[in-house]
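Take a look at chain A:
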Amino acid sequence: MATPLPMPKLGLTMEEGTILKWRKDEGEAVEKGEIILDIQTDKVEYEVESPDGGLLLKTLAGEGDVIPCGTDIAVIGEAGEDISGFGSAPAKAPVAATEPAAADASTPPTPPPAPAPTPAPVAPASAQPAPEGRVFASPAARRVARELGIDYRTLKGSGPGGRIVQADVRAAAASGIPAAPAATASGPAAVAGSTPLAGMRKIIAERMLSSWSQVPRITMQAEVDLTNLLAVREASRQAWENDLGVKVSINDLILFYTARAVRRCPAVNVRLTENALEQMQDVNIGVAVAVEQGLMVPVIRGADQKSIDAISRESRALAEAARAGALGLDALEGGTFTVSNLGAYGVDHFSAIINHPESAILSVGAARERAVVRNGEVVARTTAFVGINADHRVVDGAPAAEFLSTLKEMLEHPKVMPA
Partner candidate 1 sequence: MREILYREAIIEALDEEMARDDSVFLLGEDIAEFGGSYKTTVGLLDKYGAERVRNTPISEQGIIGAALGAALVGMRPVAELMYIDFSAVAMDQIVNQVAKVRYMFGGKANTSLVIRTQGGAGRSSAAQHAQSLEAWFVHVPGLKVVMPSSARDAKGLLKASIRDDDPVFFIEHKLLYLEKGAVPEEEEIIPIGVAEVKREGGDLTIVATSSMVGKSLAAAEELEKEGVSCEIIDPRTLFPLDTETILASIRKTGRLLITHEAVQRCGWGAEIAALAAKDAFDYLDAPIERVCAKETPVPFSPKLESYVIPGKDDVIAGVRGMLETV
Partner candidate 2 sequence: MIRLTKAKALWIYETMVRIRRFEERSIELFQAGELPGFLHAYIGEEAVAAGVCAHLTPKDQITSTHRGHGHMIAKGLHYKGMFAELYARATGYCKGKGGSMHIADQDLGALGANGIVGGGIPIAAGAALGLKLKGENHVVVSFFGDGASNEGAFHEGINIAATWKLPAVFVCENNGFAESTPRATHQAVQDIADRAKAYGIPGIVVDGMDPQAVFEAAGEAIAHARKGRGPTLIEAKTMRFLGHYVGDPGTAYGHDKEVGKWLKRDPLITFAETLEKKKWLSKKSIDAIHEKVNKEMEEAIEFARKSPEPELDDAMTDIYATV
C-alpha cells in the first residue's frame, strides 16, 4: 500500500514549511530513512527522510511551494500502485518573516529561542551495532558525538583515510541518529523510549551547541540581598492587588530591575554579527520558560519602559501561552537579553547558556534565608545568587561586572518604587 509523506510539523509553532529541494525524482528508488527532500521552516532548514522503502511514486508539491503542516507532499510505494487518491498539495504564497528587534545596523532574522540550562542528551534511537576494533574519529568528532548523543562508531568517515570528522557526526545528527549506547557493567542499557532528534529538541540541541562551541563565555556571580526588595513587595502587595489587579512575584521584580539595569549598562545589550558589533536599541527581555517538550524564551519587548504591573501581567501571560503551545512567533523573536530563573526548583546557583545571538544571559537562583555578615555580625538575610554569562568576544569583564553590580545595587536598594 502506498505511504503518503506529509509536510512534517517540526515544532509547536510550525504551521507550514517551504519545499527547498527534492533530492529524489519521481520514480526513483528510496530506502526507509533516506533523505528525500529539504524543507525550510521559519527557523531552520531540515532534511526530511522517507517514511518507507520503495519508489517515490509522486511528488505533490514543487520546490518553493509553501505547504501547511500535515498536508501530503509525496507518495512512496511499489511500482504500479494506484495513487489516484492523492492530489496536488495546496501551496501558499511565502510569508514575510516577523520584524526582528530593531538594531542600529541591519540584523539577520532572529533565530529561534535557546533555553537556559544544558539539555539532556537525546534518548537513543535504534543503533547499528558498533564495529569491532579501533575506529578513527577526530577529537572534535568525538566531542560533538558526545554532546549530541551520537554513536560515532557506526558512522562512515569522510576525512582522510576514512577518519570520522565533525561534519560526519553533525550530518548523522541531522538525519536519524544512531545514539551512543550507555555504558553499563554488562550488556547495553535498556532503552525506555526513542524520539528522533527533530523539532524543538533539535533546534535546542543545535542552538545550545552553537552557543556553547562558538561563544566564549565569561561567567560571574554575586550574592544579592533581596531582603529590602521583599519588604517593598510586602508593603505594596495590597495596593498592587487592589489597584492594579496583579500579584507581583519576585521574578517579576527581577525582570523589572534587570531591564532597567540593561538600559543603564548598554554594553551587555549588544550582538555580534558576521562583520559588526550591533548596539541594540531596545531592551527586550527574554524569559526562559520550561515547557513539556523543552524550553521557550518568550520576549517582553521594551521591558525597561514598562511598569511593574505590565511586566507582571505580560510575563504571566507569556508563560501560560508557552506552556499551552499557543505562543506566536512574534512573541519569541527580538529578544536582546534573557533571564533564566531556576529559583522555583530550589537551585542555588547555575550558569545559563547564552541565547545566541544575544550576548548575555542572567541566571537567578533561589531566594532563601542565608547567614550573612553585616557590620561584623552574622545575621539572616534573604539572598539569591544572581549571575551573568556574557559573550566575552563583545562584552568585556568590566562592563559585565558593572552590569551585575548595577543590578545588585538596584535589587538591594530598590529606589525606584515599582508601580
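By definition in this document, a contact is a pair of C-beta atoms (placed from the backbone, for glycine too) under 8 Å apart; a residue touches a chain by one contact, two chains touch by 3 or more; residues count from 1.
How were these picked? Simply put, all candidates are chains of the complex that A comes from, given by their letters.
Being a predicted model, the structure only gives us computed values, none of them experimental.
Asks: Out of the listed chains 1 or 2, which is the one touching chain A within the complex?
Replies: Among 1 or 2, contact with chain A goes to 1.
Asks: Which of the residues in chain A end up touching candidate 1 in this complex?
Replies: 138-143, 157-163, 165-167, 213-214, 216
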